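Working notes, structure below.
Note that this complex is displayed minus one protein chain, with the remaining chains in position.
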Amino acid sequence: MTGAEMFDRGMAIRRKVLGDAYVDKALSKSGPFNEPLQELVTTYCWGWNWGREGLPLRDRSLINLAMIAILNRSHELKIHIRGALNNGLSREEIREVLLQVGIYGGIPAAVDSFRLANEAFAEIDAEAAAADPGFAENGE
Amino acid sequence: MTGAEMFDRGMAIRRKVLGDAYVDKALSKSGPFNEPLQELVTTYCWGWNWGREGLPLRDRSLINLAMIAILNRSHELKIHIRGALNNGLSREEIREVLLQVGIYGGIPAAVDSFRLANEAFAEIDAEAAAADPGFAENGE
Amino acid sequence: MTGAEMFDRGMAIRRKVLGDAYVDKALSKSGPFNEPLQELVTTYCWGWNWGREGLPLRDRSLINLAMIAILNRSHELKIHIRGALNNGLSREEIREVLLQVGIYGGIPAAVDSFRLANEAFAEIDAEAAAADPGFAENGE
Amino acid sequence: MTGAEMFDRGMAIRRKVLGDAYVDKALSKSGPFNEPLQELVTTYCWGWNWGREGLPLRDRSLINLAMIAILNRSHELKIHIRGALNNGLSREEIREVLLQVGIYGGIPAAVDSFRLANEAFAEIDAEAAAADPGFAENGE
Amino acid sequence: MTGAEMFDRGMAIRRKVLGDAYVDKALSKSGPFNEPLQELVTTYCWGWNWGREGLPLRDRSLINLAMIAILNRSHELKIHIRGALNNGLSREEIREVLLQVGIYGGIPAAVDSFRLANEAFAEIDAEAAAADPGFAENGE
Partner (left out) sequence: MTGAEMFDRGMAIRRKVLGDAYVDKALSKSGPFNEPLQELVTTYCWGWNWGREGLPLRDRSLINLAMIAILNRSHELKIHIRGALNNGLSREEIREVLLQVGIYGGIPAAVDSFRLANEAFAEIDAEAAAADPGFAENGE
């Protein structure tokens, strides 16, 4: 497989996991300085790693949430919480991951991660309400 | 539930995941100085966390391997590789976790974790061969 | 001791260390999604750990500041700076902890921690001034 | 060499690397509480370490960017990106450092570091445009 | 104070905390390559930091154990467990620190640290038994 083909494979998975709206926005903000970063992330992380067959996307989201919470990378954690929901994890399953983060990575990692998860869920709910005026009345 | 009941729940899960042989050995080496650590680990980590219903043991092993590899705790990683096999993950699925560790936590984390996984698998194979003299002839 | 009793013990210590105002605010913002986190934090962290007799609260604050600064958890550090003052550490003693963080955890950890400590002290002074209009004239 | 002389040596290097405007601002915001931190940072970090002859300032900036990105200290990273430019690294060389951070420290470290680098470059360009009204027309 | 005086102040504290036997051995193994490291550690860490008056040596040991356990530096942790005993902490107080490390830094950090503490205590007991043949009979 050529690097360009691996990039295309990665872009398709990236769009599937994070959503077209997010990826389009990320790409539109990214100029020439960021091109090699985009190549690295799309080709190796999304194409090579997420494209491997040995684990389903749902399982890859499980371990990604755990790793990124431990690594203390807030911005990435919120993005991957969205990805985890797209990959089929429920909010309750995400909660279990973050509780286990608290046991193995320490209480501050869990407290920070819960705050970020709550923010992500609130943003998602607000987007849903904006897209569907009946949403707010009916609840989630 | 009392603390003693939570301890008992944790001990049952700990034995199921890590095996009686390992847990008996760990307890026999642990004297009075370690008693509060044993209480913490068994009650809080195994009873409270692993005993929660929101995720199956297999999924908890997935995220544990990822976290412990990132946290750079070699001794614990080998123990939890055994636990992951007991919880139904295949060696190939463990490999996928450790490759993803390399992407999100960096190449040195993956290289170290593969070395530890190879050591753990070799020890398990040696134990199986010792317990069953026919094992070595037939391969795994 | 039952889990509920340990939770109550933890809640009493948590309120003593962090203050009723802070804890009431934290609990009022916390909905059903966060319930297991509140249980984990209050029962194990505050009830089991902080409730142990082997070290006084002042010493537990000393080591907490050091750990949380190293772990790079800004939000928690500010909360525990308040707790440390409530537990009897002076601002000058907190400063010594953060200088030692700089030696063992590196200069960037100290620089970030001093910035957060200055912010926490300014907020505390502003609250004191708001509560007591004579405060600003007399200094601290 | 006395401590005061080492402090002076450090202050001269600090001003050379970070610029007078930045250092003057940092010192003006720093009151008596921060004095020992200023002493630590200026004497040991800038005087003792950066003042050693074994590596040129450019090489010290290379390794500083890599370390601070791995350590996840955003505020310091932006400051040292400015310092790296002052020490003769180009934006493209800084980019290479941050890509290598992604390989050895993981993708989230690279993504965060690129965002901070873009912010730093935008601030520098805005300052240049404000100082020289012809800058915006001619590009950088 | 000159750098040489600060070095001497640091060496006196280092010997007081870690013991002459340990420091003499460390220095005898250290050749010309390590000279600037010895200067850095003795002057900056022991002279400047440990020599400050704002916290007693016992408190500095408390926070050092917590930080080094979180930082996952096994070799240094064993050395500072000895130092902590010399500075007046009991084995039970050291245990409390390491339990709190487990809550804030995660269970694997506590498990590793307890193993190292047990090793350090066993080595100290063996040295005491070797130095005093009556020690083994009377227990500690």
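Letters A, B, C, D and E mark the chains as written, and numbering starts fresh at 1 in each.
Throughout what follows, a contact is a pair of C-beta atoms (placed from the backbone, for glycine too) under 8 Å apart; a residue touches a chain by one contact, two chains touch by 3 or more.
Every value quoted in this text rests on a predicted model; they were computed, and no experiment measured them.
Asker: What shown chains does the left-out chain touch?
Answerer: A, B, C, D, E
Asker: From the list A:3, A:56 or A:88, which touches the chain that is not on show?
Answerer: Once the missing chain is taken into account, the touching residue is A:3.
Asker: Who touches the missing chain here, B:68, B:89 or B:109?
Answerer: The single option touching the absent chain is B:109.
Asker: Name, in rising order, the residues on subunit A that touch the hidden chain in the full complex.
Answerer: The list for subunit A reads 1-3, 6, 36, 40, 44, 48, 52.
Asker: Where does subunit E touch the missing chain, residue by residue?
Answerer: For subunit E, the residues touching the absent chain are 33-34, 36-37, 40-41, 44-45, 68, 71-73, 75-76.
Asker: Against the chain that's been left off, what residues of subunit B make contact? List them.
Answerer: Touch with the absent chain occurs at residues 72, 91, 95, 98-99, 102, 106-112, 114-115, 117-118, 121.
What we mean here is this: only the chains that are shown with their structure count from here on.
Asker: Mind listing the chains that sit against subunit A and also against subunit E?
Answerer: Touches both subunit A and subunit E: B, C, D.
Asker: Tell me, which chains sit next to both subunit C and subunit D?
Answerer: Touches both subunit C and subunit D: A, B, E.
Asker: Can you work out the rotation angle that lays subunit D over subunit E using Cα coordinates, in steps of 5 degrees?
Answerer: Angle of rotation between the two copies: 180 degrees.
Asker: Looking at B-D, D-E or C-D, which one is a repeat of the A-E interface (more than half the contact pairs shared)?
Answerer: Duplicate interface of A-E: B-D.
Asker: Any idea whether A-D or A-B has more C-beta pairs in contact?
Answerer: A-B
Asker: Can you check whether subunit C and subunit E touch via the same residue numbers (shared by over half) or via different ones?
Answerer: same
Asker: Between subunit B and subunit C, what is the separation of their C-alpha centroids in Å?
Answerer: 33
Asker: By residue number and range, which residues of subunit D touch two or more other chains?
Answerer: Those would be 36, 40, 72, 106-109.
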